[in-house]
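Step one of this worksheet: look at the structure below.
Here the complex is missing one protein chain, while the rest keep their positions.
Just so it is clear, A and B label the chains in written order, and each chain counts residues from 1 on its own.
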Amino acid sequence: MIVIEPRGDISRRMQTAIPVIAAFVALALAAVPLAFAGAPIFPAYWQMFIGVFGSVFSFTEMLTRATPLIFTGLAAALAFKARLWNIGAEGQLYLGAMGAVAVGTGLIDGPAVLMIPLVMLAGAAAGAAGMLGPAILKTRFGADEVVTSLLLNFIILIFVQMMLEGPLKDPMSMGWPQSEPILDSAALPRLMDRMRIHSGLIVALVAAVIAQIALTKTTWGFKIRAVGENAAAARHAGIGVNRTLLGVACVSGALAGLAGVSEVAGLKGYLTTDLSPGYGYSGIVVAMLAGLSPIGVVIAALYVASVFVGADSMSRAMGVSSFLADLVVSLSLISVLVGGFFARYRIKFAGKAS
Amino acid sequence: MENPVILTLDGLTKRFGAVVANDAIDLTLHQGEVLALLGENGAGKTTLMNMLFGHYTPDAGHVEIVGEDGVVSRLPAGHPQAAIDARIGMVHQHFTLAENLSALDNILLGSESLWTLRRNRRRARTKIEALMQDSGLIAPLDEKIGALSVGERQRVEILKALFHDARVLVLDEPTAVLTPQEADSLFAALRTMVTAGLSVIFISHKLHEVLAFSDRIAVLRHGKKVGELTTADADKSQIATLMVGEETALPERKACEVGSPVLELSGVTVKRENTRNSLNGVTLCVRAGEIVGVAGVSGNGQSALAQLISGLTRPDNGTIALAGDVVADPTPKGMIKARVGRIPEDRHHDGVVGTMSVAENLVLERLGEPDVQRRGFLRKAKIAEHADELIAAYDVRGPGAEARAALLSGGNIQKLILARVLEKEPLVILANQPTRGLDFGAAGEVARRLMAARKRGAGVVLISEDLDEVLSLADRIVVMHDGELIEADTRDRAAIGLLMAGQAA
Partner (left out) sequence: MMDLLNIFLNESFWVASLRIATPLIFGVLGALLCERAGVLNLGIEGIFVVGAMVGWMSVYAGAPLWLGVIAAAGGGALFGLFHAILTVPLGLSQHVSGLGITLFATSSASFLYRTILPDVSSPPRIKAFQPMDVPILSDIPFFGPVVFQQTAMTWLALIMVGVVWWVINRTPLGVAIQAVGDNPDAVNAQGLSVYKLRIGAVVAGSALMALGGAFLTMSAFDAFFFGMVNGRGWICIALVIFASWRPGKALLGALLFGMFDAFQVRLQTEAGAVIPSQIFLMAPYVLSIVALVFVARKAEYPRALLQPWFKGHR
């Protein structure tokens, strides 16, 4: 007979080991779809590996992919810490990109030291507004924010289409729905010549550090943790639960918005409807793999980016569908979830009672 | 001549991690007798009965039941269905009723195969109505449980067992939620059924009840059976000693100088969906240095009253005044600032954040203070120091200040909350069911602290289902019924019991 027993506290080491094990389990499970696709297993894994670590270019590509994932991962991690289910990071990313484009494609001009912060601010504010809506609906009307933030993604995507065919359209794009390009003064500078890696990565890393400090060392972080872990007790103790939730919503949305700014002003240079291949949703996986820790988000983002870039490369080399990456990422989420169970409970196989 | 044995518990043992909740307990029940299982909170009574009924699987030992034909068989462990089939019924302390279904549906739940395509309620209804007549336990069958009173719900819970033709009925703390009169009529109904052949085990931590209504008493302490006696031969102080292991006395309430009003509720109305849970024109005055006990059965507006004083609800009508100043906009933060200390009813739900450390929980209500933070940054060293001081002063035992609060026992969590509340020497203290679920030692500690606060000049509002606790600790008694507060000018249990039921003395 199976008996489930709660463990006492688990060690820090075990806590950090679980996502690592989960990541490996997910990668190992990828052998099943690989086999189904008829691909030779070990060469496929090798292709994935060198697809990331095989050259400076591929490595920087991975870092470039990781940049928006750090932002959306942070967005999800902070919100989830407060038990605010922000599933709308995808939409908030696009709002941030639109904010950047609205301000940074010629509305005003100035030196980079003015333009870059301005563009980031505009994007962050737009993203914040995107999560503030669902948060207000939750605190005032009790409407579940999972559904509202999720549905908002679809609305925003359609809105972006509308904007790109209308006010934001680039007259010089020959009919293609895309925005005007970001001014040079507003663009996030590249970090290396001939590579696509840009200073958005630096901003992301700084954001992670700030988030970590805020969460663990400030009263604001304390309130977030208390509200997330027991909102009733927090309310009873005089902590403003609604105020905390609204604050987290703004910060979370702002971070996701910065992901959009980073992609537009750092990487692509203009806005299109396919700016994000699901960074918002992948950010959720990143956050869970990170155990909702901001520093962990950086590492988890590198992992998820590696999976995408590696699988892309392997896919081109071996003809296996690149959906394999999505499979591995989703399996990582499930693995870390199951791993969390084993962290809290021990399973014993006890004999029948005499 | 003794009746034949109907049930034997043989060496039942149950461990939860390192804690031995039940240690090789032997017990016999005879047919047609009422056996009381007595012990303080945490002694292991409920665990033992949970093993009998199949909620828990014993680590050692077994249960034997004697069928109507006299055949002794072993009860399969770990399945409530086995107990039900063996015609053992249990009335749980926290009712196992689905509130979105009617009493009829609750009683029928599980009695028909899940694969039948239609329900057959007519026959069952007839049987239940007959049972209600015979036992005297009446409850409306077709209303949703959510609309029934606590007393009615308990009757449904009992009818569930009777419907399955229980020969053995286990009741877990049945009178905890009843008025004295309701308790009497429950035992009268049980007596009728016992005369007709039912065997009863009831769990209680109340000595007088056990002495009044049982034929035999088994006493548990710290998971072991420490005594078993016939009630007729039992001596009150002897049993009390068995229960607790040494003489205990609740702190004596000495007369105290009463000062000016610290808390005044004037004509306060709080409208809830369920009118019984609302407050209707409540007027209450608590002075410095007195304990006002709010007696009453749960569900008569106590939670609204508690939430009001805690700052979680605002009155729809009427005012609250603290030390003479009317509170314009009640919030928990505001109440804390106005020196109201609140001990919540549900420690785990409203009192502590289980996954945060003891130290963090101790500063939960003080986040803005300069001792705790500087410019938004937590002062970790100060917080740790503060925690060490309070843990020592209030004897909070556990794995340490940095351990998760959830790892503490109920009594120690309560001490944590007391520490947090009392360190600021509040003017008003709201103690909502403060000793519920605590063993005598911890309960005594809580009572002592409340007395000390009273002596210091605080005004205490003590909300308690336990009339004995109210009688021993309170200077004045008010009774809560149907959202109204009635001053009780007597200390007679029976009279207060009538007030609790809404009847004038």
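As a convention for this text, a residue touches a chain if its C-beta (ideal position, glycine included) is under 8 Å from a C-beta of that chain, and two chains touch if they have at least 3 such contacts.
Computed from a prediction, not measured in an experiment: that's the story for all the values here.
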| query | Touching the left-out chain: which of B:Ala98, B:Ala196, B:Ala452 or B:Ala494? | reply | B:Ala98
| request: Tell me which residue among B:Leu27, B:Met90, B:Ala139 or B:Ala419 touches the hidden chain in the full complex. | output: B:Met90
| chain A, residues in touch with the chain not shown (by the definition above) | 3-4, 33, 36-37, 85, 87, 137, 141-144, 146-148, 150-155, 158-159, 161-162, 165-166, 281, 284-285, 288, 319-321, 323-324, 326-327, 329-331, 333-334, 337-338, 340-341
| said: On chain B, where is the contact patch with the chain that was removed from view? | reply: 46, 50, 53, 55-57, 79-81, 84-85, 90, 92, 94, 96-101, 105-106, 108-119, 160
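Definition applied: only the chains that are shown with their structure count from here on.
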| request: Would you mind pulling out the distance in Å between where the CA atoms of chain A average out and where those of chain B do? | output: 46
| request: Please name which positions on chain A make contact with chain B in the complex. | output: 1, 5-6, 8-9, 217-220, 222-223, 225-226, 229-230, 232-240, 352-354
| message | Please output the residues of chain B touching chain A within their complex, sorted ascending. | response | 17, 57-62, 77-78, 310-312, 331-333, 335-336, 342, 344, 349-356, 360, 364-365, 367-368, 372-373, 376-378, 380, 399, 403-404, 407
